[in-house]
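First up is the structure itself, then whatever we jot down about it.
Left out: one protein chain. Kept in place: all the others.
First chain written, first letter: the chains are A and B, and each begins at residue 1.
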């Protein structure tokens, strides 16, 4: 078999390809339990952050979306958590939001993933920005640069208006999705 | 917002706001290497744009109908790079047949398109973005045009710089990088223009 014949080329590439696929299948099987555990852990921490008074979390599916209902020790539903993502300044922003459906308020948000600029947009993960949403009634929000004077105003991170607006928009969408699934609709 | 408007915004967003070289840092190798003359830069840019547009389309197809359908996410890098290498091979043969002059002037840079981080970077972004088939193709096209824009601009500047008086130690790579930095700062001005 000549070194450079088409047959030799195809056999070489096919062999490498097959060995590669087999090895990677093993790597995948080995690592996937850890990867899923990591994701589960991140989600659990986020849900606890946005539904602080919940003792028990039930995962249910509605309208082909997954929601996490939180119940306190007496079995009362304290809120519903939902994971939503959307476009940020540098890439997708993924957040977890907890809402109180009875009071029609947001309990808290938690940023799961983002690629915003460190020192600027990345500060959406800090309490100062997130606290904008604690106890916020459902509705349309207005992003402002000064401390909010009206209930529906959200103060942007200094120097990161775009990241802040995008996050606010994602929050509004998430609330909408929850309301649609739970028959509210605002 | 109509789908067409969305696509147009996606295109401009990818060319300027999220320019692959100056904002996303993808495609630096050829950016520094091919940008010495405007003519070569244009040829390289167009060849890359062609490959990127096809890559956008092909990766969406592979991701949707093979990787996701058969649950083989771990074969992503291997399959994408095979697609890219094949596309580049195909483009090389195409250019060789249709324009031997262009083929000769691009020389070694044609096969090097395979190792252009911008193309693999583009392929990797497609599953993450959730655009449609057309959206992914437009995304690829925009990425290519943005790439071409950046290297042609850089080539224009470097051609002028040949006649300038660059201090010894800065000659060559350092001054190119500094210019790139200033260009990147200029492109920061586009941020927020379009949200995609």
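Keep this in mind: a contact is a pair of C-beta atoms (placed from the backbone, for glycine too) under 8 Å apart; a residue touches a chain by one contact, two chains touch by 3 or more.
One rule holds in what follows: contacts and distances are computed from a predicted model.
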Have a look at "TAT leader-containing periplasmic protein", "Deoxyribose-phosphate aldolase", "Energy-coupling factor transporter transmembrane protein EcfT" or "Ion-translocating oxidoreductase complex subunit E" and point out the UniProt protein name belonging to the hidden chain. "Ion-translocating oxidoreductase complex subunit E"
Shown chains that the omitted chain touches within the full complex: A, B
Of B:13, B:27 or B:146, which residue touches the hidden chain? B:27
Chain B residues that touch the omitted chain in the full complex: 22-23, 25-30, 32-33, 74-78, 81-82, 85, 108, 111-112, 114-117, 119-121, 124-125, 168-178, 180-182, 184-185, 188
For chain A, which positions touch the chain that isn't shown here? 3-5, 8-9, 12-13, 16-17, 20, 23-24, 27-28, 31-32, 34-35, 38, 42, 113, 115, 117-120
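The rule is simple: only the chains that are shown with their structure count from here on.
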Determine the centre-to-centre distance between chain A and chain B, using the mean Cα coordinates as centres, and give it in whole Å. 29
What does chain B use to touch chain A in their complex? 18, 73-75, 78, 82, 128-129, 191-192, 195-196
Write out the stretch or stretches of chain A touching chain B in their complex. 17, 20-21, 24-25, 27-28, 87, 89-92, 161-162, 166
